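Heads up, one of the protein chains got dropped from this complex, but the rest are sitting where they should.
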Amino acid sequence: MQNKSKINVGVVGATGYTGLELVKMLIKHPFFHLTYIANSEGGTTINKLHPSLNGVCEDVVQKADIDTMALTCKLVFLALPHKTAMAYVKPLLEKGVKVVDLSADYRLPQDIYEAFYCPHTDAKNLEHVVYGLPELNREAIKSAKLVANPGCFPTSAILGLLPFMDKRIENTPIIIDAKTGVSGAGKKLSEVTHFVNVNDNLFAYNPLLHRHAPEIADKLNVSFDEVSFVPHLVPVNRGMISSIYIQVSGDFDALDVVKEFYKNDVHVRVSASPVDMKNVAGTNFCDIYAQRKGKMLFISSSIDNLMRGASSQAVVNANLMMGFDETTAIPDIAYVP
Amino acid sequence: MQNKSKINVGVVGATGYTGLELVKMLIKHPFFHLTYIANSEGGTTINKLHPSLNGVCEDVVQKADIDTMALTCKLVFLALPHKTAMAYVKPLLEKGVKVVDLSADYRLPQDIYEAFYCPHTDAKNLEHVVYGLPELNREAIKSAKLVANPGCFPTSAILGLLPFMDKRIENTPIIIDAKTGVSGAGKKLSEVTHFVNVNDNLFAYNPLLHRHAPEIADKLNVSFDEVSFVPHLVPVNRGMISSIYIQVSGDFDALDVVKEFYKNDVHVRVSASPVDMKNVAGTNFCDIYAQRKGKMLFISSSIDNLMRGASSQAVVNANLMMGFDETTAIPDIAYVP
Amino acid sequence: MQNKSKINVGVVGATGYTGLELVKMLIKHPFFHLTYIANSEGGTTINKLHPSLNGVCEDVVQKADIDTMALTCKLVFLALPHKTAMAYVKPLLEKGVKVVDLSADYRLPQDIYEAFYCPHTDAKNLEHVVYGLPELNREAIKSAKLVANPGCFPTSAILGLLPFMDKRIENTPIIIDAKTGVSGAGKKLSEVTHFVNVNDNLFAYNPLLHRHAPEIADKLNVSFDEVSFVPHLVPVNRGMISSIYIQVSGDFDALDVVKEFYKNDVHVRVSASPVDMKNVAGTNFCDIYAQRKGKMLFISSSIDNLMRGASSQAVVNANLMMGFDETTAIPDIAYVP
Partner (left out) sequence: MQNKSKINVGVVGATGYTGLELVKMLIKHPFFHLTYIANSEGGTTINKLHPSLNGVCEDVVQKADIDTMALTCKLVFLALPHKTAMAYVKPLLEKGVKVVDLSADYRLPQDIYEAFYCPHTDAKNLEHVVYGLPELNREAIKSAKLVANPGCFPTSAILGLLPFMDKRIENTPIIIDAKTGVSGAGKKLSEVTHFVNVNDNLFAYNPLLHRHAPEIADKLNVSFDEVSFVPHLVPVNRGMISSIYIQVSGDFDALDVVKEFYKNDVHVRVSASPVDMKNVAGTNFCDIYAQRKGKMLFISSSIDNLMRGASSQAVVNANLMMGFDETTAIPDIAYVP
């Protein structure tokens, strides 16, 4: 079913949580028409994969096929694992389809990517990709053909740090103690996500060595050595808070700095008290609090890992790429209580 | 700020969870304009009461005053405790304001109400009030001036039972084992809602004697003695499932009966497997599953206690009272995952 | 390491939750010596399987072998899946080893077992097995060589129902609406136990058809048709409550009936208000509450699914089989708060 007055878009990778979130927004979007939904097997409908969509959206899910995408869509969201994604990006761009890639494949310079992930097979498109953090690259996103949607941890950490990078004392550590809900680990079954192991529990994982650390360092223009990043899994479905510690100099009011920095950014809110996870759950907001004690600055930055950390940020990017207001169809009503 | 092309409405009782849910829907409603928000003290803004609304809605919250309501609104939602509500209903109706009352004050005949609650001071309006379960009373709601919005437990229990009442063996018990999330107990502090007492725990409360039992009996036209209703508190924020057991006769397919009964009701979904809480969280859907073993019929009926069990059902009722499609501005995208 | 003054016992199936609970009690037991721990692979230690035992018990876990068991143990606890268990029971009994079997293999008469599970290959030992519910069969357990440890749901349901079976109106339904924590589903990975699917959620499973229903019916001497049993999964690690509804006649005080019935049973407690899960978590207690409205009797019966529903009841049985006080080494301090 074509819809003449809207722009046709597609979602590849509809099985996972980020695929679901994309579909939830796109079926309500006034200017996009979701004409194509795919996963690796096809042969089903979106409500069979996600029964909460029963009676709301029962569209067919196809087996992912690049030619069909190119025929059906002007823009495609790729909600795929890294390495899988780049195999789609190259041909799609060649066929003139714009891409918002939610994987890690185009977020990093080739050398860093290959050090932390795997060999890169599409170096050419790395040259012009835009890192899709609107507060950092809004203008470039508007004219991009390929946007690399940021990782969830980098989004929360970078948004918290950006206002203070020029106040930071050089060569002092950037410490990011992050807490994430379990949906960030995806639907894959593992001991780590078994209810009994997570409920009433909490633990760090991949301390200091997580692959989002080089992404944070790269976008902040600091070295990997300067960033100490430790994620923790918490018994929460969705939500992500980065508790950030840096050393700063100069005389300033921490909250005023954040307010001034983001005065034109509708999706960042400054909070007068420490942020929580619920107030941003289900939305694209990043809530930021900051407080200082001597040289030490504590920043608390909260996002929904599936929304601002993935899918709603992807739709913001698509809005910008297609010339729409960036808030179009972006949820601002939180899952509270 | 008046909005000429929309109908002005008000919310009284903005502090609680149901007040928040009403506001969340009404600020997105295409035909209603939320011109009046009040609680018992006033002197604040809605985002101070509910910080998730920062940057989304920062409207003033006034001290509740009937004259101001009457000047400002064509319809008022009362999200107040029982007994408090009826003191507003009477003068509002006299001043020509339509009312959706979310309290228990107008749900029951006077004698039953007074047996389970307190003396009733507005018997006159009890004569024409309409019980606001659209699947039961849609046509009457359309012309009502006063709608009594159903209780949360009655909504889930009655919707589950209605399709089977003519198949039930007379004089056999109707057993409703209900499970509710903690938001149903409201924001009031009590030992029962202290995190440490609820987390990793579960218990029944008010077994057989809860005040929602006579409401269920009354609307199903059975005696209070025939209904055995036991609610349980579960460690969940929002959600409500009624597990219902009745004895039936005749030859029928249980799911087909539900499908046929609700074939014209967009907010009831029939499920091929036992329902859960998440798939309806944040929406007005009631999901129903049913299964039979001999004479025994098991029905599982799930709603969001704050939405279908209170606020979204209230907006559906207001939509009908004002001549709009009942789905207008009613959320259908669940809080999943 | 032999311990001359103690009775040597073994645990087969040390990987799972019930295996862990057995080990936790047996290493503190004053009269038993845990000389043998096994699972299907061996080649590890118990603290590698269960890191909470680091520094507490680091015993070797062997590959399960019947000859070694017989040489090493006077009594063996089998914490194995059904069907696997009976292959061990037969040779162990032949070699003179007493067995407490935590599986379903010896809980039911052969015909019922085969209708709900699989063909039975050890009919001979079914003839003399004792169903290990101490409140029902204490004397028989004392002289048993093989005890079938009851299922978790049957334990909670039967203990709640026993005091009232002579007051029940004949041929009226026995309705058991049960709620269980997730550890009851074991360590196996499945969508059903993924944190994101269970947290803030609740659902029924196998309604009316669960394999514990025939066990309940058999031990209560009623027909399978009379029992309507529906389990629900709740977002809790451990705990199980059966909410039971039966019709009764005669004049009695419900709590007094329970008190009188269990006056000699130290592991059943009568509660003056509805029971919860936490107060019995980690213990062998069954807490029971009952309340009546006319003919309808509501019974709420709470146990820890891994303890009274499996492992601590197994140790009680072993205590009785070996002539010790049944409370020996049985935890009575709950996991509260």
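Note that the chains take the letters A, B and C in the order they are written out, and that residue 1 is the start of every chain.
Methods note: contacts are C-beta pairs under 8 Å (C-beta built on N, C-alpha and C of every residue); 3 or more make two chains touch, one makes a residue touch a chain.
All values derive from a computational prediction rather than experimental measurement.
A.B. asks: Which of the visible chains would the unseen chain be in contact with across the whole complex?
C.D. replies: A, B, C
A.B. asks: Among A:237, A:284 or A:311, which one is in touch with the chain left out?
C.D. replies: Candidates A:237, A:284 or A:311; residue touching the omitted chain: A:237.
A.B. asks: Spell out, residue by residue, where the missing chain touches subunit C.
C.D. replies: Within subunit C, the residues touching the omitted chain are 17, 20, 24, 28, 50-52, 54-56, 183, 199-200, 237-238, 266, 269, 271, 278-280, 282, 285, 306, 332-337.
A.B. asks: Which parts of subunit A are in contact with the chain that was left out?
C.D. replies: Residues of subunit A in touch with the missing chain: 173, 175, 177, 179, 181, 196-197, 200-205, 207-209, 225, 228, 230, 232, 234-239, 241, 243, 245, 247, 274-278, 281, 289, 291-296, 298, 300, 337.
A.B. asks: For subunit B, which positions touch the chain that isn't shown here?
C.D. replies: 17, 182-183, 187, 189-191, 193-200, 235-237
What we mean here is this: only the chains that are shown with their structure count from here on.
A.B. asks: Which two chains have the most contacts between them?
C.D. replies: Counting C-beta pairs in contact per chain pair, the top pair is B-C.
A.B. asks: Centroid from C-alpha atoms only, then distance subunit B to subunit C, rounded to Å. What do you get?
C.D. replies: Chain centres of subunit B and subunit C, defined by C-alpha means, are spaced 40 Å apart.
A.B. asks: Where the CA atoms of subunit A average out and where those of subunit B average out, how many Å apart are those spots?
C.D. replies: Chain centroid spacing, subunit A to subunit B, equals 36 Å.
A.B. asks: Can you give the whole-Å distance between the Cα centres of subunit A and subunit C?
C.D. replies: Here the centre of subunit C sits 46 Å away from the centre of subunit A.
A.B. asks: By residue number and range, which residues of subunit C touch two or more other chains?
C.D. replies: Residue numbers touching two or more other chains: 196-197, 200, 235-237.
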